[in-house]
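Take a look at the structure set out below.
Every protein chain of the complex appears in place save one, which is left out.
In order of appearance the chains are A and B, and numbering begins at 1 in each one.
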Amino acid sequence: MSLVEVSGLSVHAGTTSLVRDVSLSLAAGERLGVIGESGSGKSVTSLAVLGLLPGGLSASGSIRLDGQEVVGVPDARLRPLRGPVAQIVFQEPLTALDPLMRVGRQIAEPLRRHLGLRGAALRTAVAAALAEVALPEERIGRAYPYELSGGQRQRVAIAIALAARPRLLIADEPTTALDVTVQDGVLSLLERLVTERGMALLFISHDLAVVSRMVERIVVMRDGVIVEEGPVMRVVREPQHPYTAALVASARALDAALDAAAPRDGGAA
Amino acid sequence: MSAPPPRETVAEQQIDAAAPVAASRRRGHATLVIGVILTGLVVVTALVSLGWLPYPLSDISGGRLESPNPAHVLGTDRLGRDLLSQLMVGARIALTVGAGAALFAGILGTLVGLATALARPWVDDTLSATLDVVIAFPVLLLAMLVVAVQGASLGSAIFAIGLAMAAVIARLTRILARRVLQEQFVTAARTSGTRLPGIVLRHILPNIAPTLAVALALQFGVAVLAEASLSYLGLGAPPPNASWGRMLQEAQGTVLTAPVGALAPGIAIVVLVLGVNFLADGLREYTDPTRRRAR
Partner (left out) sequence: MLPYLLRRSAFLVISLVVAMIVIFVLLRLLPGDPANALLSIDATPEQIAAARAQVGSDQPLLQQFAAWSAQLLSGDLGVSYISTRPVGPEVGARLGVTLPLALLSFVIAVVLALVIGITAAVKADRWYGIVLSGFSQLGVAVPVFWVGVIVVWIFALQLGWLPSGGFPRDDWEDPGDALRSLALPVMTIAIVMSASISRYVRSATIDVLGSDYLRTARAGGAGLGESLLRHGVRNGSVPVIAVLGIELSTTLLGAVVVESVFTLPGLGSMLLTGIEQHDYPNIQGVLVISTLFVLIVGFAADIAQRIIDPRLRTSVSGNR
């Protein structure tokens, strides 16, 4: 049985349709990339999986998360899933973290709720979580988000997301808001953690190059619908849909330009 | 890592918080329409009163404290004068003071605010401190003090209220202007040789005008309320000017036997101030679409 089963999902805001008849599935341990530009509906789809659509949006269709139906279901039934089954890392860590709370406490929150840790055990777990995302210094736990760098903040966000040991991690443009120099580090961290824990990964991005390195299958979205899907290698080498072809072409063009300017050994994925 | 600037200053919050029910663009239109209707009602009444009144203002045209009847639509006051006529003239006063004070506050406040924003740091700090203290006092109070100096009249009411409101406008202008001054396009303009007056006219003013317009619309309502309070306390335009505030003061003694005299002026004030507030929010939709409206 798949971990995530989306069938005929549609999302509207009033009369505007943001997502139309989207279907995809993800098995345990599998990695799926969702690629598209702004407005393609990719983020909305990912929020819908956790039942976190903002107020004005309504969803129809079906989403089964670990067998539990998510669409049209009261929030109380979805809460047990958020954390132990699936979690999400957002694009902008500065606003995703509570600006007035020390990051250590923010990591402690899911640990306390889902693992029932208290006191010394909790403190140890928070330190361990920070060490796992390569932030072992003691002062980090006591820091406020604004005192950290963008890359550090995103690592904290990852630590929070992984605290309850979810089986599925949704990463919504996790490196887009970060400096280019820092992006690689965060991506490698994600890769390592996902592999170590055998998690499923739903990776959303507009950047084909970034996505292709992280996943095995991809889904291409445009204007709220899926235009193409398949194994990442096949889609990149033999795009069937003109939109996909255009995406691939511009990614290749950038690569070629970079190569021409400063050739390096090995090629892009 | 530098701290991000506080997202909003209190001055801007005051404008944002004034947003009524409007939660979507459609409702935003509705508030604008309601605002226009309510304000328009009062404006039309005032304009009509210039040419025609049911009865001359000071005429004792009926018995004392009559209830509404065909001869006197709203009844009469404690001296027998028609209430509707007084109400209509009151509209004139409310609008005149509201507009006059808002205009005065707008001009004076913008000038002072710009001067502060462009001045040397220590001048800026001193003036800001003074402004903060002035603003901490209620508008009514400052108006009372000024009226005490000048004597009670329509003009002094406008001047007094306008002066008090100018401080609020000055502070808002200062904050907005400083923000614009820090923008990159201003630096670009300066490096390309634009002199200060040009920067003010061509870059600062156009950028701050929309927010200022909304703030002034809200201050209009504040002025109307302040004038009503001044008249109520006996410090407003003297008789025979029939300000709504004074009407209320005269009617409060007889509210049990003749409630209309106390209700009508109050309702009139609410209609005008509510209308202007709704207009202000409607204005925001059109002049500043970038402000967070997605709710």
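Heads up, the rule we're going with is that a contact is a pair of C-beta atoms (placed from the backbone, for glycine too) under 8 Å apart; a residue touches a chain by one contact, two chains touch by 3 or more.
Computed from a prediction, not measured in an experiment: that's the story for all the values here.
Between the chain not shown and the residues A:P99, A:P136 or A:P231, the one that touches is A:P99. Listed residues A:R31, A:R64 or A:R82: the one in touch with the omitted chain is A:R82. Only one of B:A102, B:A228 or B:L279 touches the chain withheld from this view, namely B:A228.
Mapped onto chain B, the interface with the missing chain covers residues 3-4, 6, 8-11, 13-14, 16-21, 23, 126, 128-130, 132-138, 140-141, 144-145, 148-149, 171, 175, 221, 225, 228-229, 232-233, 245, 248, 252, 255-256, 259, 262-263, 265-266, 269-270, 273-274, 277-278, 292, 294-295. Seen across the whole complex, the unshown chain contacts chain A at 50, 52, 54-55, 75-76, 79-84, 87-88, 90, 92, 95-101, 109-110, 113-114, 144, 146, 157, 160-161, 163-164.
The working rule: only the chains that are shown with their structure count from here on.
Rounded to a whole number, the gap between the C-alpha centres of chain A and chain B is 50 angstrom.
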